[in-house]
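Only a single protein chain was left out; the remaining protein chains are all shown in position.
Each chain gets a letter, A and B, in the order it is written, and its residues are counted from 1.
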Amino acid sequence: MSASPTFASLVPEFDALRRRFPPGFESSLVLPCLRRLQEAWGHVEDSDIAALAEYLAVPRVQIEEALSFYGQLRREPVGRWHVEVCRNVSCSLRGAETLLERLSSKLGLAPGDTSADGRFTLSTCECLGSCGTAPVVLVNGVYHENASAPEIERMIEGLERA
Amino acid sequence: MTKLIMTFPVTETSHTLASYRSRGGYATLERVVREMRPEDVTREVTAAGVQGRGGAAFPAGRKWSVIKLNDGQPHYLCANADEGEPGTFKDRWILENAPHLLLESMLIAAYALQVRHAFVYMRGEFDLPYRRLASAIDEATAAGLMGERILGSAFDCDVLIYRGAGSYVCGEASALLTSIEGKRGYPRNRPPRLTVRGLYQRPTVVNNVETLSNITGIVRDGAAAFRAVGTADSPGTRLVSVSGHVNRPGVHEIDLGYAFERLLDDCGGVLDGRALKAVIPGGISSKVLTGDEIMPLALDHESLAAAGSSLGSGGMIVIAEGTCMVRLLQVMLRFYHHESCGQCTPCREGMGWLHRIIDRIVAGEGRPEDIDRLYRISAANDGTTICGLGDAAGYATSGILNKFRPEFEYWIEHKRSRFDGNLVCRASS
Partner (left out) sequence: MPRIVVDGRAIDAAGGQSVIEAARAHGIDIPHFCWHPSLSVAGSCRVCVVEVEGRGLDIACNLPATEGMQVFTDSPAVRERRREMLELTLLNHPVDCGICDKAGECTLQDYHYAHNGAASASGERKVRATKFHALSDRIVLDNERCILCSRCVRFTHEVSKSHGLGILHRGDGSLLRETGDGAFARDPYSDNVLDVCPVGALLSRSSLYRARVWYLQPTRSVCPGCARGCPVDLWHRKPEWRLNALDPAKNRAIVRVTPRDDGRPEGPWICNKGRDLAALFERPRAMQAMLHGRAVPLDVAIDAAADLIDSSKTRIALVSSWASNEELAAFKDALGERFTTFVKEDHRPLPGETIEDDFLIRADKNPNATAAAALFPVRGKPMSAAPSGQPPDLVLAWGEGFDARGLPDGARAIVLDAYGHADHARADVFIPLSIQTERAGHYTNFQGVVRAFDACFDKPASVADAQELFAALAVGARVPA
């Protein structure tokens, strides 16, 4: 298996990153490179695990462990629009549970599921540091704070048309 | 009230280098690299008695003093910007609004600790805080405030941002370093201390963003000025993040020792004029206090410790009367279960066990002995784990059970909540 075109196109960026870190910090580049690969491709491809292990000269197991450990990293694609609802204490105190129910019925998805057409994934997530502006909904990583159900539903409708 | 960090009105441009310099920014760094020896800086920080603002309140100067200068090996400094403790969002305020204050402070700390490369470990979800800090680093580098031969001196230092990827436990200092090493974030056993063997086995200081952000002021104005604020045992100010059932949630800078009642007033009081049921004073890992308990308290380490809780991360969650504490604990235990790294046995097994029991109680299948069992699992995690996550879940659990046990007994007996399972604050009828 050879590296994906995405990986190949990012190598110059990885090289630059490598120069910014102190010598001997190759292992440290695992997370930033995985984040960048996912940002570019939506998830991390199997073939790129091998390519990254070789590029950084780190054991492949380190990359596989990291991919499975960190909540934000994934090896499988998600929907084009990834909607995440914080369900931690402060957001729950400000209505996150109702918001999640409304979103779930609006999208026809249980948390964790992706729509058949691949457009939407609905997830829950843990505290995002938006407790003062709770509840918070992430859409493709962008914070929507003080989220009210009608407002988020309108936004979803906008995305459905997009 | 004294402001040491939130000293300026937030505007569209107040986070920029130009704005920071207009407020006297980087003058302290300049004086440090020109006039001070590293040990002078550490002495001042130690004298100031600034305690860690991340949760454990360990004196920063004591941590720094462990670093041996001129020992021929690299030292590292890491700002803990993981800010994962639920209810806490004050470091985010600094990163978004005062990134140069953090950077100047880190450079001063790096000078004192002989650090060539310093890191800011930032939680992966933070977007604006990341962009703000990244552009501040670019500005500082372009202005010769960072990089090689800072301000014409012999001091070289770069600050790098390291972004996490979704793991609460990485806010624990040793897990944070393991994460910067590009591995999954397992915490490490002590000994060795991180100041002896930290990042890549080198001496490393990990300080919270807010802790570090106090350094510039301490060095600029002196330890005595810092100690003049707050209480004798808790000097300085704290950024407290107030969330939950208050009218105006947000970050407030208070003198340590500030009255809770005044802080609640500053936040516009409890939502919808409801009575105060409880407050979790320092992030969900601190023990809950009832409204009656916290109302007369001064917010400092000593008073909260005496009341059986702690100021922790300064994340205050205000809970109105009518909120179901069984459901609240369920939300917390779901979180701890989700975030347990799985490395050590008591937390790996205990978190799931706690979660399954509370889920069963909420499903109406609770048994009277469940309450004792929740206590026992909490106790089995107290001081037995590699990091504090297991302890924290135990504190949260026993804290809520101690204060609100009848709500649990009610649910187990009647198979339903005494408060209709409410977490949101419904308008009083």
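The rule is simple: a residue touches a chain if its C-beta (ideal position, glycine included) is under 8 Å from a C-beta of that chain, and two chains touch if they have at least 3 such contacts.
Bear in mind that the values here come from a model prediction, so they are computed numbers and not experimental data.
J.: Any idea which of B:Gly269, B:Gly308, B:Gly352 or B:Gly421 touches the chain not displayed?
T.: B:Gly352
J.: Looking at B:Pro59, B:Gly269, B:Gly308 or B:Gly342, which makes contact with the chain not pictured?
T.: B:Gly342
J.: Please identify which residue in A:Phe21, A:Tyr55 or A:Phe69 touches the non-displayed chain.
T.: A:Phe69
J.: To test your reading of the contact rule: which positions on chain B touch the chain that is missing from view?
T.: Interface residues of chain B facing the absent chain: 167, 184, 189, 191, 337-346, 348-353, 356-357, 360, 367, 373, 380, 383-386.
J.: For chain A, which residues touch the unseen chain?
T.: 46, 49-50, 59-62, 64-65, 68-69
In this text, only the chains that are shown with their structure count from here on.
J.: Cα centroid separation between chain A and chain B, in whole Å?
T.: The answer is 24 Å.
J.: Give every residue of chain A touching chain B within the complex, in rising order.
T.: Residue positions touching the partner: 20-22, 24-25, 27-32, 34-35, 58, 62, 65-66, 68-73, 87-90, 92-95, 97-98, 125-134, 138, 141-143.
J.: Mind listing the chain B positions that touch chain A in their complex?
T.: 74, 83-89, 91-92, 116-117, 123-128, 158, 160, 162-168, 179-185, 200, 241-245, 249-251, 280, 284, 315, 317, 319, 323, 327-328, 331-332, 334-335, 338-339, 341, 423-425
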